[in-house]
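Omission of a single protein chain aside, the complex is shown with its protein chains in their original locations.
And now, chain A:
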């Protein structure tokens, strides 16, 4: 490869200079047009009213940045000897992906042991455990949505609705009736699953994009209901003073209420507020592991197989005696159930919830975790949740750039790893080139 490229590339490059220059010109022009309203003209809210500020210098800088960026991209792309090696990121991740795939069980176990040990080590302070707990919540949500999107191939843009149903059902049952977390947890899952079936039944006949729109709407409807059904949900004020979970009846507090025993008294150790944080981490870890094991298991059962088959070819499935609606409903309900579990955990951890926590952005992040991780990949979800949730947390100072990096990361993945960071199931096909990608004829659009 190296020997051919230097001789052939310059000649080829010379003939392509024209198109390359045009590409550069077009990009710069587009940049100029786009940045004119975004950057060049800026409306400022002054006391005297809305004022149009013209920022020609900033505009020029932005155009310059586009020009230089495109130039660098072209040089990088056309660099002799590099042209044939497709996507450096892809090439770098491929062996990582297959290594992970073949050692999945041991890696999973090691990760689990590390996760269990982590709060007890010197790394486990309040901040790190909190961040890890958040990570775990998103892993669990990712794994739950993965059943729907990754395995069954149903694009659900309103997953947060089930999270909200779980959170509110625990919050309300606990504050209104004083039910304990451990009773409400399965109930929250059931409620969410029930909502999943209720929504799914009418809409699962819809295909791809229509389903996405309806689920998007459903997510918003749930949020709007939470916001406006004030007598029950307390509207925008949310539900506060949600009871924290106890350790099988032993509270995590300095002094026990009315004669009961607290957790630290039970173990005969000094009280530390960290106990509850650690305990919460273990709870969500257990829930996430449960989600994972369940998914691993069900994937091998007929219903799990049917999900995958359905994603590939609905007509073939029907001719094999599978009832698509029931199978899709089961995926929807199970995904919703795990969303509900995660929701009730979220409620007990925060102690306060309001509709704000369940905006569309939340659905988008969870979906991004699944897609970025590589639809259907369990490990991919862990990594993607780290990238999308933990990294922004760590780099909180760069808050302003979060969305920018987020967008750039998504674009990068779509360009280099269209199947997600760790594409599930088809590494050999992709390595083999186009041949493996043949779609079944008459693919249902």
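As a convention for this text, a contact is a pair of C-beta atoms (placed from the backbone, for glycine too) under 8 Å apart; a residue touches a chain by one contact, two chains touch by 3 or more; residues count from 1.
As a working rule, contacts and distances are computed from a predicted model.
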Identity of the absent chain, which is to be given by its UniProt protein name, from "Serine/threonine protein phosphatase Stp1", "ABC transporter ATP-binding protein", "Spore germination protein KA" or "Hydrogenase maturation nickel metallochaperone HypA": "ABC transporter ATP-binding protein"
Residue of A:176, A:312 or A:356 in touch with the missing chain, whole complex considered: A:312
Identified contact with the non-displayed chain, of A:152, A:298, A:322 or A:342: A:322
Absent-chain interface as seen on chain A, which is shown: 302, 305-306, 308-309, 312-313, 315-323, 425-426, 428-429, 432, 435-442
